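Inspection log for the structure reproduced underneath, given as structure tokens.
In this view, the complex is presented without one of its protein chains, the others remaining in place.
Then we have chain A:
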Amino acid sequence: MEVVQSQRKSSSNNVIVSILPLYRSAPPLEVRLEDFEFFAIDRLRVLKGLSDGLCRGKKPEEMEKLVLDLWKANMRHPQAVEEVNKDIISHFVLRLVYCRTEELRKWFLSMETTLFRHRFRWGSSEAQRALMSEFKLPYKAVSNAEFESLKDKLGQVARSMGQTLAAADAIFYKVPFEEVPDLVAGRRVFIHKGHAYVAINQVVSLVVTQFRSYLSKALILTNRKWTSTIREQEKDRLTPIVEALCTSYLGPDYSQQQEFGEISIKDIDQVAKTSFPLCMRHLFEKVKEDHHLKHGGRMQLGLFLKGVGLKLDDALAFWKAEFAPKVSAERFDKEYAYNIRHNYGREGKRTDYTPYSCQKIISVTPGIGDHHGCPYRHFSEENLRAALVRMGVSSRAVEDVMDKVHNRHYQLACTLTFEAVHGSSCDAGINHPNQYFIDSQRVLQSKNGSVA
């Protein structure tokens, strides 16, 4: 695959025919640099959404729907050719990103295999058969007549494994027994005259196993190539993109206020109580209490407030007022104002900084005297429980939240808190403090008919 900065030439000769690609080899396509990154990000949204769904223990039917929705939202394209190209290109870019450590490889392998399993199942029988022949699996569908004659035996095998032969599963494939040693060894198939009769879910299993084993080996090879040549060769072009991709936050960046226009200082106290996530509530309370916050806390809360809709002038006034008992006006203008202006992109290189996502907040470790970071991660159990109770979380919900905390699912804990406080579910899960805020405002508005 060649990455170019010019316009992409069409290469319709090399389009793969089957809809579900096997990613056997990098396609001979030219890709624009922007597409290199954007395609990967879209695919990453699908994989991370999958990961999230699995984490939350979604049932198989829910996962089916989730995968379909994620794919439609991020990877669909009206032209099949374009969709397939994006599919393949994004996969190969992510291989570069996720080949670099054992942990990354494991995650990527797991998600891509899950994605593949779902996409294989929702293909038509012809598509499935086509795929099986691409894997060089010599499977033949069992005719209806043959199925009828063997139905009893096939049912017996299913029941011997504690399963039933549902009508939906009545698709069987016939294959030489040599091809399925594991199924034979475990007596999980009916064999007759050298042929094994494999049920559709077993076929999926076998195909997926092949896919997984192939991808696993490919990732190791990719890693070797990456470390030995690509990383150095591409250090000015692709390498920075690749290295940034796996840690990137993928949601909206909340740098522009969207729905609720401006929030003024007089509103802050009120919305802090109702719509701030715990991390920001805590920082806010501490500012009020201590009349000071260290740098990490100022950044985390300050950028959050910017995302919430606080204008620069109001932000300056807010911090100045809160710090007033400890910091004189002149000292404030000298030592703190510059940084606040910097956050709003009015100083220095004029970058409009984006509020921190949960991922970023969770990853920092607050030191002595710090109050930033993620409280679900850093608070003692006692303090966390007390804080949740103060937020109005019921004792049963507190237990659920603590359970997530013990399992280190901090964002899920925050999501449960949201749900408990607002009495409504948050299916998407919390990934960003500003998302918490917006969702909260939405819920409250729909309840009260106004912004609380």
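Methods note: contacts are C-beta pairs under 8 Å (C-beta built on N, C-alpha and C of every residue); 3 or more make two chains touch, one makes a residue touch a chain; residues count from 1.
Note that contacts and distances are computed from a predicted model.
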Chain not present in the shown complex, as UniProt names it (candidates "T-complex protein 1 subunit epsilon", "DNA primase", "Beta-hexosaminidase" or "26S proteasome regulatory subunit RPN10"): "DNA primase"
Of A:Pro60, A:Gly194, A:Pro325 or A:Gly423, the one touching the omitted chain in the full complex: A:Gly194
Contact residue for the chain not shown (choose from A:Glu82, A:Glu146, A:Asp182 or A:Asp403): A:Asp182
Residue among A:Thr101, A:Ser125, A:Ser143 or A:Gln156 touching the omitted chain: A:Gln156
Touch residues of chain A, complete complex, unshown partner: 153, 156-157, 159-162, 177-178, 181-182, 184-187, 190-195
